[in-house]
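Missing here is one protein chain; the remaining ones are kept as they sit in the complex.
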Amino acid sequence: MKAIIAATILGIVMMFAGLQMKNKSSVVTLAIVLAFLLLGVNIWDLVATPATAPVGYFNNMLRIDRYALWFSTLMTGVTVLYTLLVGKEIQKVGVHVAEYFALIFFILCGVYILSCYNNMLMLFLGIEILSIPQYILAGSDKKNLKSSEASLKYFLMGAFSTGILLMGITLLYGATGSFNIVAYSFLQSDALNPLALGGVIFVMIALGFKVSAAPMHMWTPDVYDGSPTPFTAYMATVVKASAFFAFIRLFQVSFGSISSQWTVVLSVITAATLLIGNLTAVFQQSVKRMLSYSSIAQAGFMLFAVLAVNAVAWQGIIIYAVAYSIATIGIFTVLMKLKDYTYDGFNGLAKKEPLLAFVTTIFLFSLAGIPLTGGFMAKYYVIQAVMVQNQFLWLVIFGLLMAAISVYYYFRVIIAMYFKEGNAELHAPVTQGEKVLLVITCGLVILIGIFPQLLLSWI
Amino acid sequence: MTQLVYLIPLFPLIGFLINGLGWRTIPKTAAGIIGSLAILASFVVSVGIFFEVNSPSFHGPVLVHLFDFIQTGKLYIPFTFQVDALSTLFLLIITGVGFLIHVYSTSYMHHDEGMVKYFAFLNLFVFSMLLLVLGANYLVMFIGWEGVGLCSYLLIGFWFKNRDYTNAAKKAFVMNRIGDLGFLVGMMMILFNYGTLSYGEFFGKLGTVPGALGENTYNWIAVCLFIGAIGKSAQIPLYTWLPDAMAGPTPVSALIHAATMVTAGIYMIARSSVLYNLAPFTLHIVAIIGLATAIFAATVAIKQYDIKKVLAYSTVSQLGFMFLALGVGAYTTAVFHVMTHAFFKALLFLGSGSVIHAMGGEQDIRLMGGLGKKMRITQITFLIGCLAISGIPGFSGFFSKDEILAATYAHDPILYYMALAAAMMTAFYMFRLYFLTFTGKFRGTHDQEHHLHESPSAMTIPLIVLAILSVVGGYVGLPAVISEHHALASYLSPVVSNAGEHHMAAGTEWLLMGLSSGLSVVMIIYAFTANKVPSFVPNTGLAKLLENKWYVDEIYDAVIVRPLAALSGLLDKFVEKSGIDGIVNGVGKGVRYGSDRIRMLQTGQVGFYIFVMVLGIVALFAITFFGVKL
Partner (left out) sequence: MPILPLHYMFLSLTLFCIGIMGVLIRRNAIIIFMCVELMLNAVNLLMVAFSKMYVDAGAQVFVFFIMVVAAAEVAVGLAVIVMMYRKVHSVDVNILNRLKH
């Protein structure tokens, strides 16, 4: 709860700082300091809250338990890493640097609410707090028509999905007379009100939209491609991960008892997401666009965790969220250094900046799920979760096939960097500090790959 | 001593880190010394462990727990090493042969600018390989499995400026990934049915805990693991990467693509022998695929002109023999052949490296000849390698190959005759290689002739050591008719032993031995005459006899060699180039085509996007309300 308040206040502080501070780089420094502060508040929350008893707020509309606290802390940690790595690039997007950071803090507020909501109202508010700042961030590069287009597309489709979400919530309310997510867990599979089932499907579709699951994924490539790259990096990682956390929270706590009713549909969605994400990524020429398709593909794997209603799935989603976010932020950081976002832009990077090429390779390994990187462990946990469930073996095999395809487009980048002749042009030379940060990020990816237990030790 | 086992992979890891992090600053010589010393240290520890494991007071496998790897709910996978007779034997092979090849590389790679990187990769490879054999559960094995695949990829494409080489590297990686998929699914099925990946627990539960699919569970798991082995150990239909993998530096071919990595599949199956004994159907498949590969690769090898390609196909063929041994239940024998093969094939590859070195990079044997005069040590050691692989009595290959043939005969005489044919072809193509390279007149350019020289001692000493090992390595497993005591089998017996020990009459066994070695000698002599080059080999008596019977040669040529050669060429051209390669490329094309089509769905129109979403909603509702229910 302290974190929610702190995120809001720090967001407002950031906005006022924008009025006072004229120097862009000092704004960035302030944002980094505030992000660390927020991380501190989160850790304080984590330490101060007893491990056994969850705390309820607002008439139990928020229910802060261990998973919620730990997830919020991890996402704040990722955000700190993000501000450190990408802060400099945000300066280049436009003039209102402080506002961008303020919006990121507001998004974090949404992340916190989504990690601990216990009531559909809070789910709705959390989703909106998460989304509305993104519409603005997507269009923040005002000179660029693509950015505006991305913003408008995202906004129109996002508003549409809000309508779907609300319809789902209303139908669930009509069937049960309550907004409390625990109340839904008393639904019985054999005597299920069609209203409730309709509500579940609507909510699934709306949340599927937020996590870019097929066939609600169509916005993703365009929005990720059109948005300014620093914000794409944030949308594709923290925002998506927390939408997933909300997804799994609702579907495990509330709809776990009627899982036989919706797992078939979700398995179809998962298969479609994996297929479309991986297959379409193969043909892309721009690495940025490839990464947005790859984020759809990764969402397909994260859906495995939602599909498996058990404890391993929770652990899987946490590991996946962190491993995927760190690797993706890392690779976007490298991408932003380059002038040319196509595959050819990476040609010969290994010769020019061997360290940059090396860390990119590790990040790509992680995304492809090569062992000893975090991505492998993440995939392992979510697949394990489904295997324990003793269903959907076909989906697991399909997922592994698709992972094999993903190797193709991830390795194209590696091949371009190491085996092709070329002169990868950079915007500016990479500073020593950035290199150290990238190496630390890379170390984190490998650390998660070897000791995934570290991420679960606080639950 | 066994508790120190973690040191064995640690040394190569340190070597990798030093060379890998300092690849710009470390001088070449230092990198070679660091890399070699790391492996030597591992070898010393391995020898110490070997003596402890071999002592009578050693009981059962020792598990060395390093840390907890995965702990979720009921699932618990520790990162544990298992020290027992099987893993220790592989430790010795990997670190011993690995050390010799490192020493060899210090000289062979000395002119290459990427030498430091090379040693870093090589140490990383040894590290991964050690993880593979040391792991006490399938997951640790899988990590090593992927690690060696990665190193193989990096080293095949080591000279990355050549496009063909990087393509070869990609091919190897993709083929291996296909196999890995099988391994992964097999692992999942083990986990799903038995809730564990540890060897001890899994084998303990086998036979007592029924799987979800009843009796078929064993076969399914065994087949999936075998698919992994097919990829890694280059069997039909996934073998094509191995000949292409010869694009890497020659010592890499010796270490990775002959002596160690490609035998990982054999190790895995020998390790899982308890499972395979329960899956007779799968064993049958293993035997058939092994035999088919052995014959097929041997026929192709006959028509190859690249010195390394001949050796590569010969490796594929020998791996086929090992799988044949596994398939007939002779696990110990397969491991025995892994060991002897590691010695003589490493020797042959290093010898060919020495030749290529002297020829200034030329690999075509048609342009060699008469090298023996200038490179006596290489020639003699290469000859020993050829004798060993051909199964001439007294050399190591004889003992292990003969054991395979005997076990096959006991299993099914028809398989035996086919295996015998493959063994004969082995003798033929190896000596064809030998005669064309080392005897006769030099057929290269004048410059090359002038340049010919014996390699420096850093290269010849490993050759000599390996040659000695190729001779004496077989005496740990004497045939039953000679000695009752089979040292290797009794050493390995706590871990694996041959299933259904068939005791043949002594007469039969003598006969089989005589038949195979006699035929090998005939093939060697035939190779000598067929290649029409004068030779200093003293035993011309038999050869003269053949020369006098010219028409036999002609008939041989018309009846056996020409059709064989034609078949070999045909197989090379159609089955390999268009058939198997075609399928692999076809899948790739299919994916790209599908990608291009699906991509067009992304029209850029918001209205269309929402339309698709609404269609999706309708479809999902239809599935929910009218579709299948679980």
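The first chain written gets the first letter, and so on, giving A and B; residue counts start at 1 in each chain.
By definition in this document, a contact is a pair of C-beta atoms (placed from the backbone, for glycine too) under 8 Å apart; a residue touches a chain by one contact, two chains touch by 3 or more.
Here the structure is a predicted model, which is why all the values come from computation and not from measurement.
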Residue, one of A:160, A:301 or A:324, that touches the chain absent here: A:160
Contact with the hidden chain (one of A:21, A:80, A:136 or A:440): A:136
Hidden partner chain, residues of chain B it touches: 599-600, 602-607, 610-611, 614
Positions on chain A where the hidden chain makes contact: 120-121, 124-125, 128, 132, 135-136, 139, 142, 145-146, 148-153, 155-156, 159-160, 162-163, 166-167, 169-170, 173-174, 177-179, 221-222, 225-226
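By our rule, only the chains that are shown with their structure count from here on.
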Whole-Å separation of chain centres (CA-atom averages), chain A against chain B: 43
Contacting residues of chain A [partner chain B, same complex]: 152-153, 156-157, 160-161, 164, 194, 197-198, 201-202, 204-205, 209, 214-216, 218-219, 221-222, 260-265, 268-269, 276, 279-284, 310-312, 315, 370-372, 377, 380-381, 383-384, 387-388, 390-391, 396-397, 400-401, 404-405, 407-408, 411, 415, 418-419, 451-453, 456
Chain B residues touching chain A - in the complex, by the definition given at the top: 67-68, 70-75, 142-143, 146-147, 150, 157, 160, 166, 170, 173-174, 177-178, 181, 184-185, 188, 191-192, 588, 591-592, 594-596, 598-599, 601-602, 604, 606, 608-610, 612-613, 615-617, 619-621, 623-625, 627-630
